[in-house]
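Inspection log for the structure reproduced underneath, given as structure tokens.
All protein chains of the complex are present and in place, except for one that has been dropped.
Moving on, here comes chain A:
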Amino acid sequence: MAKRSLRTLIGASLLAAASLVQAQESRTVAITQIVEHPALDAVYQGVKDELAERGFKEGENLTVMHESAQGNSAIAAQIARKFVGESPDVIVAIATPSAQTVAAAAREIPVVFSAVTDPVGAKLVSNLEAPGANISGVSDMLPIDKHLDMVNKALPDAKRIGTVYNPGEANAVSLVNLLEERLEARGMTLEKAAATKTSEVLGATRSLVGKVDAIYLTTDNTVISAVEAVISVGERTDMPVFAADTATVDRGAVAAMGFNYYNHGRQTGAMVARVLEGKAPGDMPVETMETLDLHVNPSAAERMGMTLPQTLIDEAQKVIQNDE
């Protein structure tokens, strides 16, 4: 009897020791996102896939905690506290509000943010090159100048650009301000139309008719959700619509030079892997997206009363033809 219980004891302690070893090898990544939404969900998937490719496999040597605040800032705050309390190896914060709550709660835990357009404006880092503290990440700031080059190539005579945006979206406002500045530098002008919800997009687009030569849309969530409204006005009034994200070209925009959020997540995942390997976020410069894809839609261009130059079509990674 005594012998058996001794054997059990040894067995149990061996098991405990084994799980302890595993626990030491296993790493924990906690991912918080402000809301569930296709682009942000793609970031989440990209982070996990990139980590797996770099040898951090969920269920084997990696534990992933994931929470969404469903757009509620008080819940975002509680998620941040929960994650800090569990002290994971890295906290990944997707989108600006989540990143800010994590930054307010985490003092020592490394934080990698993703899908934040303006990390300096959001006070996440004071310096893009050398963030210094425990935070760095990947910014989804658009390469506006490259986008404007694309518009200039497609429509060399366009001088007045219109945009529809939601003044309540932090990222959208930063982008529109930058857009205005970059357009002025090119001797062009920007006409803005505000839509605070999807149902206002149609009216906002109509207000631009006659005032602009073309429309360029940033990655504004509200407007892109209702982009068909913009495109229908563009088709009826011969006002070509350009966009910042390639998915919009499938939906009828003339052209877009974008990155997808899945790749954005992959790039974030690479950064997370480097932190897991022991690098401090403070030593890692904030990254922006490197790979850009040009998608064009010649039939949409025709519907909007223009012809895409062959040079631009030749440059494109994807040519969409959707005649109706």
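Some points to look at:
Following the convention adopted for this analysis, a residue touches a chain if its C-beta (ideal position, glycine included) is under 8 Å from a C-beta of that chain, and two chains touch if they have at least 3 such contacts; residues count from 1.
Just so we're on the same page, contacts and distances are computed from a predicted model.
According to its UniProt record, the chain left out of view corresponds to "ABC transporter permease" among "Putative monovalent cation/H+ antiporter subunit A", "ABC transmembrane type-2 domain-containing protein", "ABC transporter permease" or "Pyruvate ferredoxin oxidoreductase". Of the candidate positions A:128, A:170 or A:312, contact with the hidden chain is made by A:170.
Within the whole complex, the absent chain has one touching residue among A:121, A:203, A:285 or A:305, and that is A:121. Across the entire complex, the residue among A:105, A:275 or A:289 in touch with the chain not shown is A:105.
Touch with the hidden chain on the side of chain A covers residues 36, 67-82, 84-86, 96-97, 100-101, 103-105, 107, 121-124, 126, 167-170, 173-174, 196.
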